[in-house]
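With one protein chain withheld, the remaining protein chains of the complex are depicted in position.
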Amino acid sequence: MEKEQYQQLEQNVTPKPPYFKNVAKAFLVGGLICTIGQAVSLFYIIFFDFTEATAGNPTVSTMIFFAMILTGFGLYKKIGQIAGAGSAVPVTGFGNAVISAAIEHRSEGLVLGVGGNLFKLAGSVVLFGVVSAFFIALIKFILVSIGVVSW
Amino acid sequence: MKLLGIMLPLLVSLTLLSGCGEKEKFIVYGSPENEKEVETILKEEDYVDKTTVIQYDNSMLVATQIKPWHKWKKTKLEKKLQKKFDEKYPNKEVFVSADYKIFYEANKIKREQVEDNKLKDKIKKLKKLAKEET
Amino acid sequence: MVIVFQSKPSLIAAGVVAGPLEKRSIFSQHFDATYDDERWQMNTNEQGHRKMVEEACEFAMKKAGVKNTDIDYFMGGDLVNQMTPTNFAARDLDIPFIGLFSACATSISSVIVASLLTEAGASNLSLAGASSQHNAVERQFRYPINYGSQKPQTAQWTVTAAGYALIGKHHEEYPSIEAATVGKSVDYGMDDPFHMGAAMAPAAFQTIQSHLEQRNQKIYHYDLILTGDLGQLGLKLLKGMFVESGIKSEELQPLRDAGAEFYGQDETFQSGASGAGCSAAVFFSYVIQQMRAGTYKRVLLVATGALLSPLTFQQGETIPCTAHAIEITMK
Partner (left out) sequence: MVMTFVFAFFVGGIICAIGQLMMDVGKLTPGHTLSTLVVAGAILSGMGLYEPLINFAGAGATVPITSFGNSLTHGAIVEAERHGLVGVLTGMFEVTSSGISAAIVFGFIGALLFKPKGNVD
């Protein structure tokens, strides 16, 4: 059998991912995580000295704390199997990527294992976040300097 | 789709709750001076939902909540309202904030009937909070 | 490519041990032992992996009533970094050792090498087999165990199991190895590490076809043709390839896949089981027991392996695969 012929067969046999179902589940779980985030945020606004503008930081940290607990007890991967991007896209997913790598590489010690592999999965997010922030700030600076836009 | 079955009623009830929460749209605490006038100013602005105004000495704290669908313009509307008050009361020290924290604390001040020195300290703290950046 | 063994070496005994999840396997009653602790009371997954290999070998030796000093060669492999679990088990077993890597096809490639040594008169008794441990393999080939990525329906579950068989001189009362086919490394351009069945099916097809051709056999000559870990989709593809080559689908009755059947219809395991331990565990427990009971007279065992590494996947390479087959008969 030729390669092309086989690839045709493979296309026919392999089930397509259930697009609609997956998107719906991602939407619901992702939305739910953000709603929980909003509740955490309200908690910080009411009981601590945070405003709507500053509550984002403690909220994100708290959500990552939740992610640690869920990851440690092996629950996050189960949520992930159901929700897909719904649990990967919120910062809890970023936390899960860091924490799961840290737990996994504990057996190689704290320095070489945890230290060396902490950002094995999440490193690309940090890289592209920082680099894009740098270039966008630079572009904006240039645009402001030549007077196209204002700050 | 079990999830959908759980989430939908939850969302609907949340939406309904927001409707039930309607109380007074305008509260003034402290000196009742200019009460009607301030209320009229705020009524002219259709994006304003609820406002609590605290007046003391020569200062005024306008803690407002912007209607949900206008909220994305919050920063601009806050500035717009500040400008309007500054023009209307050039002799007063007016501070406008659309932040929920400020609104919540202003209502708390009214509920607990905080007075004089304590009030001044509290307001000072709130202003500092509102100016904090992320 | 086909090797015909004149002396017909026999599978004297075998030992299979498996982890906690494998209790759910439809083959679990055929295993010698299943353990509740996936780490075998050791500190790391890799140490547990090693312990599992040792225990499977001990079961095989105990059943045959022999000690490690009676065994001439130990042959095997696994999927973790440079096969260290097996290498370390070899240290503790203290038997002359050849490490083999054919990914998940190691269970059969090691039996082929052991049979050749037996045929050549170099070995009276050899241990051959393979193993895999879910946690240790997943973390190397995919993501950390606790990472919440969504596995597609095409994904397969690496089993925690070790299967080792004792290969000795021909004995009538034991299943005997008549012939073997060493597979080529076949690449049909598949590149999805979550769809290994599709990558491996062409390799299995080529090996089975060439074995049948050179042995002048048809599928109906066999009571069972059992592939290693194609999974439900891979098996479908393999059958599809036979149908396209002109064989009627009714004739494909003997064609089965250990990975597709391993966990039954449990959907948590998606397309089925995979890993070097999957074929080793099923071949060296269920198949050998059924042959000794007389259910099957002639069986073709085809272990399939995907020869990828995380490095080749990240560098955008496709996945070459191999399949090795042995023909076992029982008088």
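When the chains are written out, they are named A, B and C in that same order, and each has its own residue count from 1.
FYI, a contact is a pair of C-beta atoms (placed from the backbone, for glycine too) under 8 Å apart; a residue touches a chain by one contact, two chains touch by 3 or more.
In this text the structure is predicted, and so the values were computed from the model without any measurement.
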Item checked: Interface partners of the hidden chain - shown chains only, full complex considered -> A, B, C
Item checked: Interface residues of subunit C (partner: the chain not displayed) -> 20-21, 38, 45, 134-135, 138-139, 144-146, 149-150, 160, 268-269
Next item on the list: Pick out the residues on subunit B that sit against the missing chain.
Entry: 11, 14-15, 17-18, 21, 65, 68, 71-75, 100, 133-134
Checklist line | Missing-chain contacts mapped onto subunit A | finding: 17, 19, 22-42, 52, 56-61, 63-65, 67-68, 71-74, 83-86, 88-95, 97-106, 110, 113-114, 118, 121-122, 124-130, 132-134, 136-141, 151
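Everything that follows uses one rule, which is that only the chains that are shown with their structure count from here on.
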Next item on the list: Using the contact definition from the top, classify how the chains connect: line, ring, star, complete or other.
Entry: line
Margin query: Between subunit A and subunit B, what distance separates the C-alpha centroids? Give it in angstrom.
Written below: 34
Checklist line | Centroid distance [mean C-alpha coordinates] between subunit C and subunit B, Å | finding: 70
Checklist line | subunit C residues counted as touching two or more neighbouring chains | finding: none
Next item on the list: Quick one: which residues in subunit A touch 2 or more of the other chains?
Entry: none
Next item on the list: Report the residues of subunit B in contact with subunit A in the complex, numbered from low to high.
Entry: 1, 3-4, 7, 99-102, 104, 125, 129-130, 132-134
Item checked: Complex contact set, residues of subunit A against subunit B -> 21, 24-25, 28-29, 31-32, 45-46, 49-57
Checklist line | subunit A to subunit C touching residues, read off their complex | finding: 1, 3, 5-7, 9-10, 13-15, 17, 22, 71-72, 74, 76-85, 87-88, 93, 96-97, 99-101, 103-105, 107, 120-121
